[in-house]
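With one protein chain withheld, the remaining protein chains of the complex are depicted in position.
Read from first to last, the chains carry the letters A and B; within each, the first residue is number 1.
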Amino acid sequence: MEAAVLTDRFPRTQVLPSQDMPTYQVAGEDLLETVRFLRDAQGFDLLADLCGIDWKDRTPRFGVVIHLLSTTNKEYVRLHIGAVHDAVPSVSSLHPGANWHEREAFDMFGIRFDGHPDPRRILMWDAYPYHPLRKDFPLAGIEVPLPAADVAEVTGQTVEPAPMMGGPFVSPGGKMSEGEPSALDQSWNEEKPKA
Amino acid sequence: MKTTKEISLGDIAARAEELRGENMTLNMGPSHPATHGVLRLSLELDGDKVIKCDPVIGYLHRGDEKIAENMTYNQFVPYTDRLDYLAPLANNVAYAIAVEKLAGLKMPERCEAIRVVCCEMARISSHLLGLGVYAMDTGAWTVFMYTFNEREKLYTLFEELTGARFTTSYTRIGGLTRDLPEGWLKKVEVFCDGVLKVIDDVDKLLTRNGIFLERTEGVAPISKELALAYGLTGPNLRASGVGFDLRKDKPYSGYEKYDFDVPVGTKGDCFDRYLVRMEEVRQSVRILRQACKSMPGGAWYAEDAKKIFLPPKAKIMTKMEELIQNFMIVTEGPQIPAGEVYFEAENPKGSLGFYVVSNGGGVPYRLRIRGPSFVSLSILPVIVPGNYLTDIASILGSLDFVMGECDR
Partner (left out) sequence: MVKSDFGYNSKIEGEVIVTRADAVVNWVRSNSVWPMPMGLACCAIELMGAGGSRFDISRFGMEVMRFSPRQADCMIVAGTVTYKMAEVVRRIYDQMAEPKWVVAMGACASTGGMYRSYATLQGVDNIVPVDIYISGCPPRPEALLDGMMLLQEKIRQEGGSLKRTFRGRTVETKIVR
């Protein structure tokens, strides 16, 4: 499918650079029409994946990424949608399989899906107050009471933050240093003793 | 004078309203032998018939995606083992290929061939367990014993190759952990002959077995349109009539070199799904035999992957630059350039997809795991209602899902 087919029909759609499949930035208002067009006219009949993503420093902060697959033409297409005011229209009316994916995106990020038939949490328990995959939520977790009150009373256990011991011990990503690891203070070494 | 029978029938007709009863809510809880892991089904029953089915998942949600944002790419490989824990090698390969696509690496032929052998052995392992447990749930205990015995032979092979029976962590970004041991391929060929006999035995026990047919034929048929609408992939999709197999349609890791068929079902009921898996084992054996015969020589890792794959140990111990590289790659992680990639591999349960977003550096920005079992389970609220309570074991067994993949 040519990029022009989509951008001519939906002028707000932008083409994004990508190395593996055609990728488009779709506006929230156009999403349902775009997916319907792709499904009915272009043969993208299978929703491969729908996930949320937390772009920390962009506006809008959250995005939804949809991957569609055409079993007849054997190709993929990727759609990026920005969640304006944390809400995105739900595609579960067009692809019923998106139902659970959207519930998971809501559970993990807090993105609301307008028109979703059953918006509740799926992986964490219903009363869990946080959205774990947000970038500001720590990996170890935040203390909350255990979901079952009677078990919590008998055992005295709460949902505790995991013991991270000061970790995780990874560099946050970005460039790797070019040279060998070297001492901070370069003014002295074995040949040139400290002045 | 009216007979006793006539009196009671008349009474029943009059009290029909009273006798109708009300629906029962039954919880087929997370700890249950037939649910294949920690799945909870909240059922509403009218007598024996299921009216509503609401699966509750998340009992094995361990936070893999969040953990991935805090691990280097190679450190995350053991977590991929435990996604579909019945075929760990297949998950390792799928993850490695996804990240290598993002890095723009091309794998040498030997590496690709070894990965194909690993994936197919993992497929056989998963299907053997799937068939064994499915048969056990429908009452046929012997099949479980036969297939588990065969899987032990597979475990011995895996142990010789990777060091672990089961959670193998065999691939690395840019290649594998080590090369094939001497004589291993011959053992794989011996295994292939053995597994065909076991599959024939299972065939004799189940395929024309009246009880098994009664329990599976015509139960929960999934039409082509329904399967596509819900995003089913793998054997579940193929049993419903859509002949889409990633190994044939979007080949990866050298699959285009091998000659094999893809079984496609017609009705999409439980029996079709069983037949598709049986035939897939036979086709996997076919691929294994070809791969073992034509295993190319040469490098088993990408030699040009300077900042990604560890240099050979002999050079690390003797040369300075390789030592620094080794230190950097181990501490900072393989340096993958910025970008995003989505790669799906044909896993035994369906298409396992990895969506990797990188900002440069050794730690991913976002790693999304698309688990095929998550999608297979989402169809349950549609196909279970209308069936009896006892059919649920058949349906769950035929969908062949694993909670590790579903909940991550």
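Keep this in mind: contacts are C-beta pairs under 8 Å (C-beta built on N, C-alpha and C of every residue); 3 or more make two chains touch, one makes a residue touch a chain.
Treat the numbers as computed from the prediction; the structure is a model and nothing was measured.
Remark: the absent chain touches shown chains A, B in the intact complex. Only one residue in the set A:15, A:41 or A:151 touches the chain that does not appear here, and it is A:151. Counting over the whole complex, subunit B has residues 29-33, 37-38, 58-63, 66-67, 78-79, 81-82, 85-86, 129, 145, 148-149, 151-152, 155, 165-167, 403-404 touching the chain that is not drawn. Residue positions on subunit A in contact with the hidden chain: 123-125, 132, 137-142, 146-148, 151, 154-157, 159-164, 167, in rising order.
As a working rule, only the chains that are shown with their structure count from here on.
By the touch criterion given at the top, residues 18-21, 23, 45-49, 51, 53-54, 65, 67, 69, 71, 74, 76, 78, 95-100, 104, 108, 121-125, 132-133, 137, 139, 167-168, 170-177, 180-181 of subunit A touch subunit B in their complex.
Considering their complex, residues 57-58, 61, 63, 65-67, 69-72, 75, 101-102, 104, 228-233, 242, 244, 249-250, 307, 324, 327-328, 331-333, 335, 339-344, 351, 353, 355, 357-366, 368, 370, 374-375, 377-379, 382, 407 of subunit B touch subunit A.
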